[in-house]
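Every protein chain except one is present and positioned as in the full complex.
Labels A and B are assigned to the chains in the order they are written; within every chain, residues are numbered from 1.
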Amino acid sequence: MSRITGGQIDRSRSLRFIFDGQTYTGHPGDTLASALLANGVRLMGRSFKYHRPRGPISSGSEEPNAIVELRTGARQEPNTRATVIELFDGLVANSQNRWPSLKFDALAINDRLSPFFAAGFYYKTFMWPAAFWEKVYEPIIRRAAGLGSLTKQDDPDDYDKGFLHCDLLIIGAGPAGLSAALTAGRAGARVILADEDFRMGGRLNAETLEIAGGAGADWAARAVAELVSLPNVRLMPRTTVIGAFDHGIYGAVERVSDHLAVPEAGKPRQILWRIYSARAILAAGAIERPIAFENNDRPGIMLAGALRAYANRWGVAVGDHVAVFTNNEDGLRTVSDLKAKGLDVAVIDARKGDEVIDSAGRLGLKSITVRRGNGRTETLNVSALGVSGGWNPNVSLSSNHRGRPTWDDSIAAFVPAADSINGMTFAGAAAGAMSTHAALATGAAQAAEALASLGLSAQIDVPRAEDAPVNIKPLWYVHSGKGRAWIDQQNDVTVKDVKLAKQENFVSVEHLKRYTTLGMATDQGKTGNVLGLAVMAELTGKTIPQTGTTIYRPPYTPVAMGALGGRARGEDFKPTRYTPSHKWATEQGAVFVEVGYWLRSQWLPRAGETTWRQSVDREVLQTRKSAGICDVTTLGKIDIQGTDAGAFLDKVYCNTFSTLGVGKTRYGLMLREDGMVMDDGTTARMGQNEYVMTTTTANAVPVFRHLEYCRQVLWPDMDVQLISTTEAWAQYSVAGPNARKLLEKLVDQDISDAAFPYMACGNITVCGGLRARLFRISFSGELAYEIAVPTRYGDAMIRALVEAGREFDAVVYGTEALGVMRVEKGHVAGNELNGQSSALNMGLGKMVSKKKDAIGMVLSQREGMTTAGGYRLVGVKPVNPAQALTAGAHFLAKGAAATADNDAGWLTSVVYSPHLGHSIGLGYLKGGDTRKGERLRSVNLLAKTDVEVEIVSPHFFDPEGERLRG
Amino acid sequence: MANSLKSLTPLGHAAAETVTVGPVTIVENVAVALASLASRRDREAEVASIAAAAGIALPGPGQATSGAVYGALWLGPEQWMVEAPFASHEDIVAILKPLFGEAASITEQTDAWVRFDLTAADLPALFERLCGFDLRRNGPGAATRTVIEHLGCYVVRRAETEVSVIGPRSSAHSLHHALITAAKSAF
Partner (left out) sequence: MIINHPLLGRRDSQEFVYLGDAALMHRPDGMAADALSKFVDFAYLRDNPAGEHRELWYHEQGDRSWLVVTRNTVTHAITKVELARDVAKAEGRSK
């Protein structure tokens, strides 16, 4: 055991956990990494490319090495950093990227073959032959690459999304963040303080530094307690701010239940918050960086700050004989803290010319080789080495808007550029203010400044704390030997790789990154990036500012896909819209089809019907023979009122509506300004200044948006008011020769042909006084009506219609039968309204009035739109009635090869017509208006069909329209 | 309305549903008739005075009002939703039209919507899981249209502890499910 005294763990309770099959114990307050280290386990993973044995180098979310598969079964989560996993009782984790075991990994052979796997090896090794890519190289690479594995099971947990609002968002709850929160919170501002750690305090929990004469960690605990008592402050531990978006919007992931074995019932595992802030302070601290030297990646070698964090916060000695290799003052804090804990600590201070030049120990550090400033070399037997190459301010979020951090020589690191994100300022180590005093002072000052900009005043109260200088002498890598010195440990990028990139002239930081994969692993180079570009700067003889730096995109740390998806999965992926007849149709065993959010009856099988065609054929035949009922509620309905309503319709439809009489309905064609058809539908004039427009189901929302555009933007003085009534009315089509007789049983008024002729509309009552609307319109080509009742009566109405239809053996039909009947009549629908077709293409060119300035009129006449020989709507039937047509098949002249040049058009819609006893279709054919009777091939290369077809009129059934006027 | 048909609530039952999830009560409210009221061009003043005389207080942007009989919420420029008791105003358009004549466009909206009334001591904690409407800053009388789980809804703060969510009727089940799920999650 490596547990020593002290730390912020609860030793009164023990937590059992399993790593790689072996059971260990830890304490509340531990992370998986601290608990494993306390149990003497340093080896926690294998590197990506060379499968090198690795242990944690950090104690935070920057960790590149100690990444594990957390939990088992459906909850298994790959690539989880052991350094931030909050220990819970029963935790199970497994190492990854190794086989058969962590201690013996077969692919460690890659390490011996490393000359073949240098930077750019993908580009060089697998150059040729090209055919080998798919069959040989890619499968091999895919098997070897990747870190953790996915379970391929459904995630059993829930994820929420949420919205928060604040005056001031403070990112990071270390000394700077706490100081800022106290300053703003005491002043009454609405504050959110978010920190990725489960314990607020930041580095104060990992240090022995004092604030106001007491332990820094105690001050942090008191600050948190005070903030908890302020109702205007929201503390969000376990919450990572993952990105800075536009105009003060931040994304944050709160890990609500990750520290539990299983979330509580009904509670989410995580919440993705969208935070709206007036101002923000980035107080995310700094991340220590290593110094590269040969074999600097062995388990037991870690960042000096992490080494002391494990000792101070978690009471863990990573080794009993310890060395510290530093080029700055902060590394010496590890020396003094560990010595105070009774450990034996050697110091290698690079500022005095001392350097670590190599290490030994296959599965964990056993010794280091030190070259002293006087040239003498010695071997030290140590099991832990702390390395400090300086601290990089955590600038990640500051560059989300492409702001380039600037170089600060005094700390040898990049600091955030001022104004890199609107509304965001920087405090503490994130701003390059490295002492505790500077953190507290800048936190308070930035909070006061932010509040002043919001019209609030704040008192600044900075407690006493150390203000030691950084005193750094930059050292990036130790020049010695020919071995490999790691820069990016997760992606196995070494100093040699950077040298190779330089040699091959990939010297810009962006090229360096892509060529070597520096910083492209799951840790995104939090510890390695600056080191890599500093090495490149040194090699090219440039300064670091001249060399530049790559910048960071969101997210700050990896985000589970579940959190991004939120509740939108499975049945909750989108809302469901039920039609008024849904309950009745469900009772009938209807088959439903999704149409946007709507569920519509597709067909309604009856007992004995075993194929969908049997049901659809029956529905079509019986409708045309007697009567059929169909729920058409999903069509968009827009109430258009105002003294200019008629003139408005003349603008938005290509045909004329102002002349339509009250109580009449007309089919309307709506064009886009480019002359293509946007939508179609019937519009009824219910009163002098009152129209009801119907739209296709799919276009209800876009048409409404378009009408508002016309009303507000194009003709702002028109007296027109709009409101959607799609959901207010349950609307049913009743079609067929017996439609009138059926409806007469329900409608209270006279609806004889004389009283209610073809295309009539009006307000009526049904069933003894229920207000309703009736429209004599037809999509099926039959005598047909659409009847609308208030939606709450929709269920009762379908039942009443079915009951009234019983004596006529009326059917209820679904969308398939609807489609068959409209194709039989040659009516265009979604497949023909494809956004690339004009009225002329659809055979409706005469509808475009040139006497008025309607949308799309002018450009529907432009060159190219009116060319003879362009696409025209045609009817199509197979020459051999036994052959079926295939929608999407292309027309070819007989004998012509199936090439794009010979393409003469395509079949848009295909159905089986039970009346004709064969397949029929609609299609667009070049010059189709003059080609009736011609025989062509219809070829679908995907479906492998090739059918000889005859071009006919699109009106397959009752071409004179006698039935609908019956 | 005299007729032989039976109506259903938006959730598809004969009677409105009430669900309690922890401290939250969610009531399907079918006792309110709705009509949209939009001023005709250049007749805004006339509409305002007729409305005032009828006891309809027409609110400004982002607001809702309630009176002895009528309530109203702002939908858009010169357009409101008028609320009245369903029992007395089932045919709400027939009641309003004679008052406003040709000064306004009036359209029945009762059945276009489902209304859920939510009561809880800490409604902001619930709504921060549902939408971006900040209940901590929008007290009683505030109303807005916004998105809840892809559905365009009106959120009306009736009182400190009561909010109405008025959403598209055909998606009543989805909206109800979203409200219940959020309540379970938040409390």
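Methods note: contacts are C-beta pairs under 8 Å (C-beta built on N, C-alpha and C of every residue); 3 or more make two chains touch, one makes a residue touch a chain.
Bear in mind the structure is a predicted one, so any value in this text is a computation, not a measurement.
Q: Among A:L365, A:M424 or A:M718, exactly one should touch the missing chain; which is it?
A: The missing chain is touched by A:M718.
Q: Among A:R112, A:K152, A:H247 or A:K944, which residue is in touch with the absent chain?
A: Considering the complete complex, A:H247 is the one touching the chain left out.
Q: Give the residue, chosen from A:Y276, A:W612 or A:Y758, that touches the chain omitted from the document.
A: A:Y276
Q: Using the document's definition of touch, tell me which of B:P23, B:G76, B:P124 or B:P140 contacts the absent chain.
A: The one listed residue touching the chain not shown is B:G76.
Q: Kindly state which of the options A:V41, A:M797, A:L844 or A:M857 is in contact with the chain not pictured.
A: Result: among the candidates, A:M857 touches the missing chain.
Q: Which parts of chain B are in contact with the chain that was left out?
A: Contacting residues on chain B, toward the hidden partner: 61-62, 74-77, 132, 144-147, 152.
Q: Give me the chain A residues in contact with the hidden chain, please.
A: Residues 245-249, 274, 276, 401, 422, 644, 647, 673-674, 701, 705, 708-709, 712-718, 852-854, 857-859, 861-862 of chain A touch the chain that is not shown.
Going forward, only the chains that are shown with their structure count from here on.
Q: Suppose each chain is reduced to the average of its Cα coordinates; what separation in Å results between chain A and chain B?
A: Centre-to-centre distance between chain A and chain B: 32 Å.
Q: So in the complex, which bits of chain B are touching chain A?
A: 1-10, 12, 30, 36, 38-42, 79, 91, 102, 105, 107-113, 128-129, 131-132, 134, 136-137, 149-151, 168-175, 177-178, 181-182, 184-185
Q: How about chain A: which of its residues touch chain B in the complex?
A: 158, 160-165, 190, 265-268, 271, 274, 276, 567-568, 572, 574-579, 583, 597-598, 633, 639, 641-644, 689-690, 717-719, 721, 723-729, 765-771, 789-797, 800
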